[in-house]
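With one protein chain held back, the other chains of the complex are shown just where they sit.
Let's turn to subunit A:
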Amino acid sequence: MSDSDLSSKYVLQTAGFDARFPNTNQTRHCYQNYTDYFKCVAAKGEDFAPCKQFKRAYNSLCPNEWISKFDDQRENGTFPASLEP
């Protein structure tokens, strides 16, 4: 099986190093990207491509349980950050 066949189909990467969150505890990194994605969408609309970067980041970084918890909180209006742009 050749590596080049696979690598041409899938680009495997995760969120890059963010100097704002240099330590082992990456909770804030996940949370910040989640918040930034929805603020970005609120400001620029869902079709604005650069917003997708935040979405990719939080999907990589955050445990799925957290993502569904955050989504539920947003629906209930209890998400603990302002998502206004």
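The definition used in the following text is that a residue touches a chain if its C-beta (ideal position, glycine included) is under 8 Å from a C-beta of that chain, and two chains touch if they have at least 3 such contacts; residues count from 1.
Convention: contacts and distances are computed from a predicted model.
Given the choices "Haloacid dehalogenase-like hydrolase domain-containing protein 2", "Cytochrome oxidase subunit 3", "Methionine aminopeptidase" or "Origin recognition complex subunit 2", state the protein name listed in UniProt for the chain not shown.
"Cytochrome oxidase subunit 3"
Can you list, in ascending order, the subunit A residues touching the missing chain?
Contacting residues on subunit A, toward the hidden partner: 27-28, 31-32, 80-82.
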